[in-house]
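Scroll down for the structure; my scribbles are underneath it.
All protein chains but one are shown in place.
Chain naming follows the written order as A and B, and within any one chain the residues start at number 1.
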Amino acid sequence: MLKDFESCFNCQRIFRMVLDSMSRPGKINNINDFSGIKDGYQYDSMLKILITLLDNEVTFSMSAQMGEQFKKDVAEFTGSIISEIQSADFYIARGNELNHEILRLKKGTLQFPDDSCTVIMAVDSIIRAVAEHSLSASRLRLQGPGIKDYSFAAVEGLNLQNIDLIKQRNAEYPLGIDVILIDDYGNVLCLPRTVKIEVEVD
Amino acid sequence: MGYVAVKGGLEAIENSEKLLDFFRLKGGSSPVQVRQIQEQFRLAVDKVVGEGSLYAPYHAALALKQSEGDTIEASFILRAFSSTISRTHYSLPVKTTQMRIIRRISAAFKDIPGGQYLGPSRDYTQRLLNFELDSENKSHIKRFLHESELEYKKLSNEDIGMFPKVVDLLRKEGLVIDSKKQEFEEPFDITREAVAYPLARSGRLQAMARGETGGMLMIAYTSMRGYGDIHPTLGELRVGYVPVYINKNGEEIYAGEVLVTEAEVIARFISKDKTDKPRFTIGYGFCFGHNELKAISMAILDRTMQAEKPKVPAEDQEFVLSHIDGIESSGFCAHWKLPHYITFQSDLDRIRATRKKRGGDE
Partner (left out) sequence: MNDMNDVLKRKNRKYNFGFIDENSKREIRRKILKAVAIPGYQVPFGSRELPIARGWGTGGLQITLSLIGPDDILKVIDQGCDFSVNAVNLKRFIQKTTGVEITEDTLKATIIQTRHRIPEEKMGENQILVFQVPYPEVLRTVEPSEAVTREMHAEMNYSKLWVYLYEEIVKWGEITIGARYPVKVNGRYIMDPSPIPRWDVPKLHMAETLYLFGAGREKRIYAIPPYTRVEPLEFDDFKFNVESFDGKACSLCGSTDTFLDEIFNSETGQKTYICSDTSYCSKVSARKKVSHE
């Protein structure tokens, strides 16, 4: 089923891009260069990230909106185990649906804040934005470790209330969840728990 | 300049490797065959398969040859080798009641069902240097094997058979703590999960099964000698071959057998409260190969680490488990040979500054 997705080297390069985006919130990397997994597959970019990060040692949970078939595919391609939402290491969802489940995701303990969920969220598009630009999309103004002063990103297909839920879940640092956004064009944007997010709507 | 920094680099490393071979071979004796090590340095090989945490006697023997007999170095080589092999299956729990025994003793009871088998043991040999071994040759070996063949033939047969476990006799009477509950939990895997304390018993046992014999003996001895005696009695010590099965699509498949040593110590009894009837506690030891000191030390440490409030080093999980791994401790001990110019330069800066403060000259 897997096309010629060469796991060793592609995963390495995709990981470096995710790492770069996680280290520099607001920095967008594109993973579209790498061979696809299945021709015309709806969640091609998403699946590439999942194959890079998931395996049989971790668990995942998925919002129903993603479809039963995709859930099966992820389990098959990564070997990862489907689990209850409260204990999932990874949570997969679409950004446009209002998702109260975010408040149930594992946020770690004070002793082990790393034992927390990583959210991988599909959105329509992620565009680099600058402060002055006025765009139709909602603009995220980001601040925190990894960012010199401020950074900006415009995201379409992301329900803004989800941002509020993420902020709620991350209110008690170092507890929290870390979010990787991926759009249909293979653009990756990360929102680690340390990032302060302000939504600017024109 | 007159000064060359200590940086021989590549050339020095390569020459050093060559010198190792030179020192190994310069005496000019005939080469030691790996098979000889595997068969005649049996206990060294067993130590290495245990501490290297890979049941591969041939590879262990090869590693012993490569390391000129240094068991820690050989275990290290074996462990690194195991990193390159992917873990394709997990075995099903091994049942030591199915052990094909070569040795089995109990210090708790004179008569045990199935009887005691001294087996191959050095316990009652007189430690007199045997000069006859110096002139041992092939015809001696041939004659010896011929004479003893009939007598020892049953070792490879099923004549000795399988035995119930001594501790199970006490368990039936309700005299020992029941630890059945733990047996059905998925075991902790210290090679995959990061260790945090308190560590599950399965993780503690795994750490000890991979532990370095000398290190474990030393800590167990502190308990035996006086720092928190658990009052152990060796319920049973058995050495033999156990069958290993793997699960493939719901089917049990026989994968082979491994030589192991198992020790169970019966230790000081406890009760939950004043009305509860007291029960003995059990310490369990199990390791690859024939290595009795390690299995007994492990059983004692398993029991000492069950202490609710550790009072002595052997009862402190973190103290015991963070210091018994031979690969870790030897690696770190050896690392002091690496240059520490920077940290030392920094220390020099501090001592000079402090001396200056005290009015001394620099």
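The criterion applied here is as follows: contacts are C-beta pairs under 8 Å (C-beta built on N, C-alpha and C of every residue); 3 or more make two chains touch, one makes a residue touch a chain.
Here the structure is a predicted model, which is why all the values come from computation and not from measurement.
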Visible contact partners (per top-of-document touch definition) of the missing chain: A, B
Options A:11, A:160 or A:199, residue touching the unrepresented chain: A:11
Option from B:122, B:309 or B:358 whose C-beta touches the chain left out: B:358
In chain A, positions touching the absent partner: 7-9, 11-13, 15-16, 18-20, 22-24, 52-58, 109-114, 116, 118, 145-148, 173-174, 176, 178, 192-194
Touch residues of chain B, complete complex, unshown partner: 1-3, 5-10, 12-13, 56-59, 62, 76-77, 79-80, 82-84, 86, 189-198, 318, 322, 327-328, 330-335, 338-351, 353-354, 357-358
